[in-house]
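And now, chain A:
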Amino acid sequence: MERGTFLYEVWVARWSLLSGFGITLSASVLTIAIATLLGLILGIGLTYGWRPLRWLIRIYVDALRGIPVLVLILFAYYGLALFKINVPPFWAGVIALAAFSIAHIAETIRGGIESLPQGQTEAAKAIGLQFHQRLAYVIIPLATRRVLPPWMNTCAEIVKNTTLLSIIGVVEFLLSNQQAIARNYLVLQFYLFAAVVYLLINFTISQLGAKLERRYAHFRY
Partner candidate 1 sequence: MATSKAALLLQARGVTKSFGDLEILKGIDLDVRQGQVVALIGASGSGKTTFLRCINLLEEYERGEIRLDGEQIGYRVESRERRRLSEAQVSAQRARIGMVFQSFNLFPHMSAEQNVMLGLTKVRGKPKVEAQEIARHWLDRVGLADRRDHYPYQLSGGQQQRVAIARAVAMEPRLLLFDEVTSALDPELVAEVLAVMQDLARSGMTMLLVSHEMLFVRQVADHVVFMDGGVVAQAGAPAEVFERPATPRLRQFLGRFHGILTGAG
Partner candidate 2 sequence: MVRRGILGLSAAGAAVGGLASAGLGLLAPTSARAQEAGTSRLQTVLERGHLIVGTGSTNPPWHFEDESGTLVGMDIDMARLLARGLFDDPEKVEFVLQGPDARIPSLITEKVDIVCQFMTVTPGRAQQADFTVPYYREGVGVMMMADGDYKTFDDLKAAGSDLTLSALQNVFIEDWAHKELPEARVDQFESPDAALQALNARRVDGYFGDQSAIRWLMQQAPDRYIDAGRGWMPNSYASAVKQGDPIWLNWVNTVYREAMLGVDFDYFAASYQKWFGITLETPKVGFPSEFA
């Protein structure tokens, strides 16, 4: 391989690209995990919560969905420092991404639960299940099927949004590509390379989603 060709430059930058890829993946996985867990809790709170709690969550959800993720990331990075919270850029990014995605997932969960036919809940009540039992055995399993497609969408969005971390200097996959470009000026090649990699990640997610959906396909009502 000759110096200056695309493949050679990828080889030279392999460790940096791999580490960028690792950071993209870890940021995505962490964000998805945090956002799913807290989003689920907020979503249930949004549906069944005590009224003032519901309002509070509603305000959070609506506000977060009205602010660009980039602004949230910059805010987390610059703003949290003022509270003397020592947040390195990576975690500032994850916190901001998660805060944003929580709002989306909470809204998805609420939609999923509210779309369930009343009869299901009533039937569960009729056989004497308590609230947490109804939630665990009836509502969540049934809502899962409804929620799965939008949840997979949110996951793909999260992966795409991790590129914004590059703006606060986290060397995730996009920035590792840009660093390579800064060395070798192969602008289009590296950007296309990056696009293909993101495409593959998101394609994997959608395949996984389709698989999960098939597994839950027997929940028809």
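In this text, a contact is a pair of C-beta atoms (placed from the backbone, for glycine too) under 8 Å apart; a residue touches a chain by one contact, two chains touch by 3 or more; residues count from 1.
Quick note on selection: all candidates are chains of the complex that A comes from, given by their letters.
From a predicted model like this one, the values you see are computed outputs, not experimental measurements.
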Candidate from 1 or 2 that touches chain A, complex-wide: 2
Interface residues, chain A side, partner candidate 2 - complex: 12, 15-16, 19, 22-23, 26, 30, 77-78, 80-91, 94-95, 167-171, 175, 178-179, 181-183, 185, 187
